[in-house]
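A single protein chain has been omitted from the complex, and every remaining protein chain is retained in its original position.
In order of appearance the chains are A, B and C, and numbering begins at 1 in each one.
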Amino acid sequence: MVKRVAMIDVQLTDSILDPAVATAFVGGSQAGGTVVFVGTVRDQTKGKKVVRLEFEAYAPMAILEMEKIAKACKELFQVQKVCIHHRTGILGIGDVPVVIAVSSAHRQAAFEGCQYAIDMLKKEVPIWKKEVFEDGEVWVTALP
Amino acid sequence: MVKRVAMIDVQLTDSILDPAVATAFVGGSQAGGTVVFVGTVRDQTKGKKVVRLEFEAYAPMAILEMEKIAKACKELFQVQKVCIHHRTGILGIGDVPVVIAVSSAHRQAAFEGCQYAIDMLKKEVPIWKKEVFEDGEVWVTALP
Amino acid sequence: MITVKIVTFGIVRDMLDGQSTLYETLPADARLEALSSLLAERYPALRHLNALRFAVNAQYANKDVILQQNDEIALIPPVSGG
Partner (left out) sequence: MITVKIVTFGIVRDMLDGQSTLYETLPADARLEALSSLLAERYPALRHLNALRFAVNAQYANKDVILQQNDEIALIPPVSGG
């Protein structure tokens, strides 16, 4: 009998993200090092006070793209498990839109894999955020 | 009145480490990104089954050296808060000997700062681990 | 003739007057390029975007791909997740 253990966990959710869940998923007795990236909603952008962020996703494609990134991460680096969680909906200051956790036997691969995953997520995954200020709102990076 | 917020947290302890504590310490409304490194006791070293690890520290100096690393991390990289927690005593497979969390406005600095901190910790902080196998034990990296 | 479904998000939905889904009828051998030109003409605001990518059935697609009946085309303005 073959015991199969999931090596990738990708979630797109409108619920609160808990970094401990992602950290626990990738951990284990083979992992020597786990690197976790936790994104947080900042209180300002270029000095302008942010009231809230609104995240929306093209859900089926966002999940596929996150899965591609997780798989590529495992192919490109000597990593063991990859977890990518992204939240959608309305987020306040200090809330967590994204958590990425990567484990490996040796730490360098986990650092490289985690950085690759967040870099790729920000380039490829169809998720958009609108910054809402006290006097207006803007879709981030859409216009010059 | 000046509100002072601690930007560095260094702990050497024989209690269980919780990555969530370190993550929470460095987070906040100014942090856009937090990078957390979690070390884990692996079940084998070079194919040899590990039973447990025993960590000991030259405590006063270990704390000083961890503080130096945290301060240097803030000087060298554009990071906001740095948390370094190291555990001592007897640890089993899957237990966590070290957690390092670093936050920054932009994620690149947090990745670089976190990697710097764990690299330096492994070079400079007077902490030693003994690997205990089923048929013997060895102080790691001490002998050729 | 074929009919394709177009889905929009973020600023593109705003530029298309809030339409999150629309349908377009095209010649049977139409490429994505043709749909792109048609939309750019009808919604000139799209030209102001820093970039606009397209996905066909939830995969990024090149503009020379030939569209099929019932394809779902997503208009992808610059993404900003994370």
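Throughout what follows, a contact is a pair of C-beta atoms (placed from the backbone, for glycine too) under 8 Å apart; a residue touches a chain by one contact, two chains touch by 3 or more.
Values in this document were obtained by computation on a predicted structure and should not be read as measured data.
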Checklist entry - So which shown chains sit in contact with the chain we cannot see? => result B
Checklist outcome for this item: In the whole complex, of B:25, B:55 or B:116, the residue touching the missing chain would be B:55
Next on the checklist: Tell me which stretches of chain B touch the chain missing from the display.
Outcome noted: 39, 55-58, 60-62, 64, 86, 97-98, 118, 121-130, 139-144
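By our rule, only the chains that are shown with their structure count from here on.
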Checklist outcome for this item: Between the Cα centroids of chain B and chain C the separation in whole angstrom comes to 48
Checklist entry - Measuring from the mean C-alpha position of chain A to the mean C-alpha position of chain B, what distance in angstrom results? => result 23
Next on the checklist: So the centre of each chain is just the mean of its C-alpha atoms; given that, what is the distance between chain A and chain C in Å?
Outcome noted: 26
Checklist entry - Can you list the residues of chain A that touch 2 or more other chains? => result 39, 118
